[in-house]
Each structure stands twice: as structure tokens, then as C-alpha cells.
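The chains shown are only part of the set, and none of them has been moved.
As written, the chains take the letters A and B, and residue 1 is the first residue of each chain.
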Amino acid sequence: MEQLRPLDTLNEARGKNVIVELKNNKQLVGKLKAFDIHVNTVLEDGEEKVDGEVKRKLGTIFIRGDMVVFISPA
Amino acid sequence: MEQLRPLDTLNEARGKNVIVELKNNKQLVGKLKAFDIHVNTVLEDGEEKVDGEVKRKLGTIFIRGDMVVFISPA
């Protein structure tokens, strides 16, 4: 387990629903479709939430990596 | 699907209308004309929206990548 790298964890989450917490305090929730080493991330069937409440349905979302605080299972 | 990269998703959106959410809380909406690996992005027939309302018509817009929060279909 010691040699596990952080991006391996993201890899295991592909195809699953995740919460992406952003630096502007919003959350994007959707199915994790793709990511890269900059943590640029793509969600499918994505929604924007503010304080846990759905604010907008967005569909496919390309998120710039440097806006990400954390990603966890939805 | 596992090997899809985030920028491939942007590539599929070329020529389509997208919302570009910015770090200053504004949205730019227009037809996705070009982007690069820094997420520098060009929209055509672009408009600036604040809280969903059109504030300015801007035409062709070159957006610096580090201002982008996310890009999704309009």
C-alpha cells in the first residue's frame, strides 16, 4: 500500500459519482469521466451545488485542475 | 473510456455553445472556437453574463486559461 499514488485513487473512482469541492466554495457533483496530472477533471451529468443544494444542472463539465480543493465519493 | 483525457472533452465541444465560468464569478457564453493545454480559450459571438443575465455583448473573446473555473455546454 505504501507505494500507492494519489492519482491511483482518482483512477479507482472513474465511472463513479464524486463530489468536486471548488476553491470558490461551490461543489460540482457528477460521474467522474476523466482527469489528468493537473487534476483537470471531467464530470458527466454534472450539477452545481452551493451549501449542498442543487443550483444548476450542467451536463458534461470540464473543470480546471487548479480550482479543485478535493474530490471524494458522492 | 478509461483513457479519455479532459481536453478530449473540450475538443468534442468545438463549434458548440458553451458556458465558461470564471474565477471572478462572471460567465462568458459563446461558441467554442479554440483552446490550448493552458485552457486559454476563444469564444465567438460571446456574451458576458453575471448571475445568468447578459451584461455585455463582446464578440470574439480570448480568455486566459488560469481564470477558468469550468466549461460546460450552454
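The criterion applied here is as follows: contacts are C-beta pairs under 8 Å (C-beta built on N, C-alpha and C of every residue); 3 or more make two chains touch, one makes a residue touch a chain.
Quick caveat, the model's predicted, so the values are computed rather than measured.
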Notebook entry, point to check: Since all chains share one sequence and 2 are shown, how many copies form the whole assembly?
Noted result: 7
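Here is the rule we use: only the chains that are shown with their structure count from here on.
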Next item on the list: Report the inter-chain centroid distance for chain A and chain B in whole angstrom, where each centroid is the mean of the CA atoms.
Entry: 18
Item checked: Touching residues (chain side chain B, partner chain A) in the complex -> 1-2, 4-10, 13, 19, 23, 25, 39, 65-66, 68-73
Checklist line | Residues of chain A that touch chain B when the two form their complex | finding: 11, 14-15, 22, 24, 28, 33-36, 40-42, 46, 58-64, 66-67
